[in-house]
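Mind having a look at this structure? Questions to follow.
Heads up, one of the protein chains got dropped from this complex, but the rest are sitting where they should.
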Amino acid sequence: MDFRLSEEALMLAETVERMMWETCSLANLRALVLSGEPYDRGRWGQIIALGLPGMLAPVEAGGSGLDELAGVLVAEACGRVALPEPLIEHAGVAIPLLAAAKPDADVLTAAVQGEAQLAIGHPANPFVANADTAEAILLPHGDEVHLVPSSAVELRRHESFDEFRRLFAVSWNPGAATRIADASLGRRLWAKALERGALLAAGQALGLAKGAIDLAVDYAKVREQFGRPIGTNQAVKHILADQQVHLSFARPVVLAAAADFAAGDNVSLARVSHAKLAACAAAESASRAAVQVLGAIGMTAEAGAHFYVKRALALSAAWGTKAFHREQVAERVFEAQIGPANTFPRGGAAA
Amino acid sequence: MDFRLSEEALMLAETVERMMWETCSLANLRALVLSGEPYDRGRWGQIIALGLPGMLAPVEAGGSGLDELAGVLVAEACGRVALPEPLIEHAGVAIPLLAAAKPDADVLTAAVQGEAQLAIGHPANPFVANADTAEAILLPHGDEVHLVPSSAVELRRHESFDEFRRLFAVSWNPGAATRIADASLGRRLWAKALERGALLAAGQALGLAKGAIDLAVDYAKVREQFGRPIGTNQAVKHILADQQVHLSFARPVVLAAAADFAAGDNVSLARVSHAKLAACAAAESASRAAVQVLGAIGMTAEAGAHFYVKRALALSAAWGTKAFHREQVAERVFEAQIGPANTFPRGGAAA
Amino acid sequence: MKLEYTPAQQALRAEARAWLEAHAPTTALSSFDLTREGFEAHRQWERTLDSGRWGMVTWPAEYGGRGLCLIEWLIFEEEYYRADAPVRVNQNGIFLLGPTLMEFGTPEQKARFLPAMARGDEIWAQAWSEPQAGSDLAAVSSTVVQDGDDYVLNGQKIWSSRAVFADWAFGLFRAPGSARHQGLSLILFPLTAPGVKVRPIERMDGEKVFAEIFLDEVRVPAFNRLGEEGQGWEVCMSTAGFERGLMLRSPARYQQAAQRLVKLFKARGCDLGQGMRDAVVQHWMDADAYALSVYEMASRLDAGGKIGPESSTNKIFWSELDIGLQRTGLEILGPLAELAAHQDTGLGGWLDDYLFSLAGPIYAGSNEIQRNIISERVLGLPRR
Partner (left out) sequence: MKLEYTPAQQALRAEARAWLEAHAPTTALSSFDLTREGFEAHRQWERTLDSGRWGMVTWPAEYGGRGLCLIEWLIFEEEYYRADAPVRVNQNGIFLLGPTLMEFGTPEQKARFLPAMARGDEIWAQAWSEPQAGSDLAAVSSTVVQDGDDYVLNGQKIWSSRAVFADWAFGLFRAPGSARHQGLSLILFPLTAPGVKVRPIERMDGEKVFAEIFLDEVRVPAFNRLGEEGQGWEVCMSTAGFERGLMLRSPARYQQAAQRLVKLFKARGCDLGQGMRDAVVQHWMDADAYALSVYEMASRLDAGGKIGPESSTNKIFWSELDIGLQRTGLEILGPLAELAAHQDTGLGGWLDDYLFSLAGPIYAGSNEIQRNIISERVLGLPRR
């Protein structure tokens, strides 16, 4: 039993974090909004250079074959800067789904190398995020999985208030040519994708919470009112201390959910749901606290708080609503073994 | 439309408050606990002298014929000092029930004059409070109402942690001699008694909240830590400010519920339930805040905070649980006219 | 206590209802903070209101109002929200500058400014805050210097609501060298005056709710000073008390929102998790409690009472109620919540209102400041 992250995991996290800090400052985000471009090609290049698109892809497909724990750490780094690029859905959800359904798909190699982006139209989400820049889209037909080239779909934009989530309704015609998994396999793949989407949303949410806290702390240190930094006020201090508490008790849940992801039983499903609920709650609370601490400026498009507010709100309803995830936890709580000796029930502690 | 209390109402409230402050200090409460007596006969004498036992009784029965608004103001004054005597159940619930069921009952006159105490075993409450000092008890048999002399019952004490709520299970034999209302009338009388019990519990809860806030404020002004009064800390200030907010938005609801009590339709029932929920929440929150502000001393039997903690907790589950009252509000919200022009739907504003 | 409306009050309600049913736009006007067109459409609605004498109902008849007392104002507001009538672009005039002018203005000032305000001919922005003065308003540093019959204004204002498209603004200016609460004057200035530059500030959703105003040697006649020279703080505090307290947020607003929430829940509440229904009921109760509390306060004020520091409890209560209520709406919408425009769903508005609600605990004195006020001035806790 050792809850510490491995050296490799810590190094990966540090590398990704550093790249994100260097390429994805608030100024970068603002510039991207103004540019009207869907994403920053320079930053995407760096993401490719680090091999992140293929991080969870099998080694046979040219990927790094990393596990969900690594995925969560990368997601956290992305959340911390409110990364606009759809790295997490592409690398964390779409590629594993495609690799499981059709490991010999041509587009898989391109996707793993980051040359092609994949989008995913999961049944849990009403729209397909970032479908416009995708080379191909994974789409459901009943429980079947279809891989549809972007040339064969029609997109209709639905504006998200998160300027970096470009949502689309997709019209397309299912056929044998696009089907890559039948209903029986598809059911399992969609379920797994939902769990993966939820887990990595939780990872991003941890980063969002941390980013929002940092933003507010930095501001509270320098902004003066009544002749002293507002951060000297107990009211401001305690708002931010509470955010730190939320974050501190969400992160271990997300890490444990990631470490236990492969098990796929009701204990592991419940922990993914718990992770999503706790991390998204922390992100939403922290981003709102940042607005409150920044005051009026926190409400503006110029300050960065809104990037956190928007992404936190969007992620908290994507990949399964709160009600869905609460119910998934409830099933474990009311149906399975609980109690003090069941923190890790598969770890030899069955009660 | 005038939400102000009348001169008479204000004068009544002031008179009762003054008497309570004079006779029911913290020292009085502690002395009563140590004495082992069920109630303070001197204070009960003062209560009689003010005519409070008969406040809601009809004039024909020798009472003052006051309305529920007056009852709520008296209840508030009782709550403020955590009054040990069962005045509110006696005068506010039992007497009106008895007067409606059997206006010629001998014990009614004695009860109105305060010479005999009445207890009430309402079906909503699992035990009969203060049955040991009652001359007679109102008890349910199915929906029937029975008036049973204390000589004809057997009591079994169930200890409440509120030392001033002496709870009893009552064994007795229903018969024609004790029946004072048949099932059809009884059903209505028990329902009305529940509403009255809930409304007056809300009134008491307002007083409890105010009493607890006052206690904490007085302490925070004088108790020093780190060389200055703890009340100079924003953390302490804001805890108490929040209690004041809760109280400020509970009191008008209780007053409106009292003023509209007679209507007895779903609007009035919903408001009584709202009043109970809001006032009990304010009382519970304020009493816990008082413990927190007083620190360790707030946890002790010596400081007064516990009288508020206990009574607030007891009242919040008596006379209908939170779930019951929330459902009563939900019925109005989901079934009746709501919206901006329906604050007082019987006041000529039907939408 | 008498919780029935008088026949006159019922008649007022009926009259307002009939007029609003006949005149209120049936489709929503586009935002007055986004485009000039939206702004002018709202100005037009102000003129329509004025034509029916429903624009400034609490003002005296001589200035275009109906002299309604506060209880009557509440009735009008209930009907206004019931009719889903447009948000008032004239709000700064109705609730902030108008009452201040009536209290501190000279007869000439009243005649000059109030009728134009009532007609919507001059729409007002407020210009309180400055980059270094947020919740600490006494830290404003923009200056006013008398020069003959004129005042010359210099400095920078920020968070000026309506300033992007409005005609006039009012703000606090300081005699050079004066400190904190001294030496301040309340000055009215046209936003078209030479030397005034307005830079819109986009809210996080792109609406230009606020602006910065840069003043460079802006010259206005001394006539434009409201109240005595150096008395600006007192004048402004009277306005701020008004803003915080009763007037700015009418309970009808939340009752209407709670009603919308109940409808939304009924329409979509099938599998929302068991706590959602409780949350909806709780928000409705809070809106009801806010209404009852404002009725109580209005009754006191109508009878000659004064609004005191207890108005700070209002600010906290409605701002938290608003956020909670809007957030629950988004919760019910689930993954549709993030949609900026609800093309097909007919479920729009929640996100806008949620973003708007986030500003509630910040403006007109942050809720942290309000809690200080309650604890010190209502509960009597020591300042430091």
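As written, the chain order gives the labels A, B and C, with residue 1 at the start of each chain.
By our rule, a contact is a pair of C-beta atoms (placed from the backbone, for glycine too) under 8 Å apart; a residue touches a chain by one contact, two chains touch by 3 or more.
Remember, predicted model here, so these are calculated numbers, not experimental data.
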Touched by the hidden chain, restricted to displayed chains: A, B, C
Option touching the unshown chain, where B:Ile47, B:Ala257, B:Ala278 or B:Val291 are the choices: B:Val291
Residue among B:Gly45, B:Pro103 or B:Pro126 touching the omitted chain: B:Pro126
Absent-chain contact - pick from A:Ile47, A:Leu155, A:Leu277 or A:Leu313: A:Leu277
Option touching the unshown chain, where B:Ser6, B:Asn173, B:Gln225 or B:Gln337 are the choices: B:Gln225
For chain A, residues in touch with the removed chain: 1-6, 9, 69, 213, 217, 220-221, 228-229, 231-232, 234, 236-238, 240-242, 244-245, 248-250, 252-253, 255-256, 259-260, 271, 274, 277-278, 326, 329-330, 333-334, 338-344, 346-349, 351
Residue ranges of chain C at the interface with the undisplayed chain: 273-275, 277-279
Chain B, residues in touch with the chain not shown (by the definition above): 124-127, 158-162, 165, 167, 224-226, 233, 235-236, 288, 291-292, 295-296, 298-302, 305-306, 309-310, 313-314, 317-318, 321-323, 326-327
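In the analysis below, only the chains that are shown with their structure count from here on.
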Residues within chain C bordering two or more other chains: 368, 371
For chain A, residues contacting two or more additional chains: 233, 235
